[in-house]
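Structure first, then comments.
All protein chains of the complex are present and in place, except for one that has been dropped.
A and B label the chains in the order they appear, each numbered from 1.
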Amino acid sequence: MSDHLTVDVVDTDVAFREALDESSQETRAGFLQKALVAGGVIAAGGVVLGGLPKLVTAAPSPSQDIQILNFALLLEYLEAEFYAEALRNGALSGETRSFAQVTGAHEQAHVAFLRKALGSRARSKPTFDFKDTTRDQAKFQATAVLLEDTGVAAYNGQAQNLTKKTLAAAATIVSVEGRHAAWIRDIIAQNPAPNAFDPLKTRAQIEAAVGQTGFIKAS
Amino acid sequence: MRKRLGGSIAALALLALLGFAIFAYGREPATATAFALPAVPFVEAPPTDTDGSKAAGDGEPFVLSNSNGVSRWATVAEPVQVRAEPDAEAQVVARLKTVTPEGTTNAVLALQRVSRGGKLWVQVRLPILPNNTLGWVPRSSLGGYNVVTTHLVIDTKRLSATLYRRGRAVFRSPVGIGQRRWPTPTGRFYIRNKLTKYKNAFYGPLAFGTSARTAVLTDWPAGGFIGIHGTNAPNLIPGRVSHGCVRLRNPDILRLATLMSVGTPITIR
Partner (left out) sequence: MTEFTLEELDQDGAIQEAMDGVGGDSRAGFLKKTAVVGGGLVGGGALLGLLAEPAMAATKRDVAIANFALTLEYLEAEFYTEAVRMGALSGKTLNFARVVGAHERAHVAALRKMLGRAAVAKPRFNFRGTTEDEAAFQRTAITLEDTGVAAYKGQAPRIDTIAVLNAAIAIHTVEARHASWIRHIAGVSPAPAAFDQPKSMSQILAAVQGTRFLAAAPRVTTRKAPAFAG
């Protein structure tokens, strides 16, 4: 990579993945926990400090785009399967069901798009266990809010790491996730837009949030 | 360097394409998870006492100006017939032009708004005789609303001018008003324009045009509008000295001009 910065660079995203491949017993959350304690994470994914230049792990590059898009693909797989399963289980009614149908179709379109763009580099679809969140409408609704909000924060956090062309494409997706989030929030009478500025989250934070759900059984 | 866009899309597009050499932006401490833009508090809209909490149904008027706290004025965006009622068939009370005799954009005080048959009408205070005439115009004939929080009161018995902002007095001065044979009209009016940098000491350093007109000097050129202006005879103030205009001593009118904007409602009593 040509544009290394002068700070010590560790490509934590790749390191994370390689380590996980090696330590399949560990959950992602557990691995992350250790990494943080050991202080081995150098600005993982880039914690964005207001106004301070981002301590990037690497400048945008096509190879980094692939990693990030595979990260996005994981989230899209998760959302698509979540909605599909809830519908299959017949757990939803009324507008929540309409929401799941429309949104689920969108997530499947996102999956298809990312798989096509990544081609042979596309990651495989994980196995999920959604527990009773796809069997109970109230739990479904709360989970949908979490997943959509998380998707927004995930894409937004990676925007600065993407090459511009990939950012343009990702931008066409993330606003739709924002629409989804507002829609399901309004359905359950939560504030559709809780912040004036949507938070940007690092990859580590997203991985932790997703890990906490326990939805990903096997990668 | 600030640029006023003045409503021109061409200017807007040009601006978008031009750059500025350097800009600065704040550098704020980090927050844990969120991207920290410059910390901005929740910006609540400044309160006004015409905030509505329920929708005005068809026919129910909504007050746009109440003089005590908040008033609104609008430009006359197109020549329009003013009607006695919010009805296209009602009697025509006046015709408004888009420009004043002084060449400024014509403006009216917007008093209340009503919806009739899905169309919005606005009741406006008119710069015509008889003084204190009101009428209705379609909302579409007006420009955007401008909010003012000031109110000028001229007391013809005490010979004083008081400017209120949100009901609090922020300016007071003695005034000269019309002689008894050319009285300053009483009632409700508004500031229509501001005249500056002319060279005529009789009117002092600056003058405000109002919507009020002399009722007695009916052949005065340019409509016989009552102005509020400075003077080259300050020793006549306070007093009943003019043809109807309200005169202030020059330091007072200069001070008033820093506090009072066009559109301010006036009460003369």
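Going forward, a residue touches a chain if its C-beta (ideal position, glycine included) is under 8 Å from a C-beta of that chain, and two chains touch if they have at least 3 such contacts.
Just so we're clear, the structure is a prediction, and the values are computed from it rather than from any experiment.
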Partners of the unshown chain among those that are drawn: A, B
Option from B:123, B:193 or B:211 whose C-beta touches the chain left out: B:193
Residues of chain A (touch criterion as defined above) contacting the omitted chain: 3, 5-7, 48, 50-56, 59-63, 65-66, 102-103, 105-106, 109-110, 113, 117-121, 152, 156, 159-160, 163-169, 171-183, 186, 191-193, 195-200
Residues in chain B touching the chain absent from view: 1-9, 12-13, 15-29, 35, 37-38, 40, 42-45, 48, 50-56, 62, 75, 77, 101-105, 107, 113, 115, 120, 139-140, 142-146, 182, 192-200, 202-203, 207, 209, 213-214, 217, 220-222, 224-227, 229, 242-245, 262-263
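To be clear about the criterion, only the chains that are shown with their structure count from here on.
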Geometric centre distance via CA averages, chain B-chain A, whole Å: 54
